[in-house]
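Quick one: this structure, given as structure tokens, is what I'll be asking you about.
Left out: one protein chain. Kept in place: all the others.
So, subunit A:
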Amino acid sequence: MSDGLGNILLDLFPLMWSGMITGCLYALGALGLVMIFKSSQVVNFSHGNVAGFAAFLIYGFSSGVLLNLSWGVAVLLAMIAVVAIAFLIYAVISPLVFESELTATISTLGFGLIAQGATLLIFGADIVNLDLPIPRFSMSFLGLFITGYDLTVLAVAVVTIGTLFFVVDYTKLGIAFRAISENPFAAEVCGLNLRSIHLFSWIVAAILGVVGALLIVPTTFLSVTTVAAFMLQAFAAAVIGGFASLPGSLVGGILIGILMNLFTFYVSAEFTSTFLLVLILLALNVFPNGILARAGGSRV
């Protein structure tokens, strides 16, 4: 009996650790989705396909398929490309954002299909290998098997999310973002340019998406649907956070990572997508305003 419990615990902690690592990546994707939704009330369904296109661009720029550049330059170029794409998408849908958020949301599905089509057109439907120059080592710590990949993901996630939270909480730009998210009329009355703050969210989200995509690819392979599938988990993380809370998305991402890992190991690897959809449904019913929802609002 105690041996059985010991074995479960021996499995449990490594599963939770690796789930947390993957969850950090889901959180990066979710934070982008939530930033866009908070500022412009649009659910960006093109997020995964655009990030996937950017991952393919990095592959293309660094493997000789398009160019033969160093990895760092390839990432930089892909980032510039993805910022330009975010700018373009927002420029096209911004008139819709002020008329109907639903129409704007549906139009993002179209941009997702365009990004997927462009990926297929340029890179084909083959699976490719995109390797990252991350430190290759492993060590055992308190029974956990920790790899260089784990620590890289953790470091990148902490720095990226920490920087984002700092900007949102303590800078003038962050105040503008929060004001537009909560009360766009008040922001407009104060003379803010709503479009430029929306654009800030779209660009930051695009960059977060590429970072997440780049770090998830080494655990699998790169195909035209890899990153879009990864974004489904990010979407679930955003739902758990109530689609309106940046800290909620972080918690949601880590929770999804851990729960998915536990389900895959203890229950079934085949039904993980079903489990994910059940989690989304549960979250919508149990925490409709997000797991970190709190009381607030105007008193008078």
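Criterion: a residue touches a chain if its C-beta (ideal position, glycine included) is under 8 Å from a C-beta of that chain, and two chains touch if they have at least 3 such contacts; residues count from 1.
The working rule: contacts and distances are computed from a predicted model.
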{"item": "Chain not displayed: protein name in its UniProt record (\"Cytochrome c\", \"CoA-transferase\", \"Anti-anti-sigma factor\" or \"ABC transporter ATP-binding protein\")", "value": "\"ABC transporter ATP-binding protein\""}
{"item": "Touching residue (missing chain; options A:N183, A:T220, A:T274 or A:N289)", "value": "A:N183"}
{"item": "Identified contact with the non-displayed chain, of A:I175, A:A229, A:L262 or A:A293", "value": "A:I175"}
{"item": "Contact footprint on subunit A, counting only the chain that is left out", "value": "172, 175-176, 178-179, 182-183, 185-193, 296-300"}
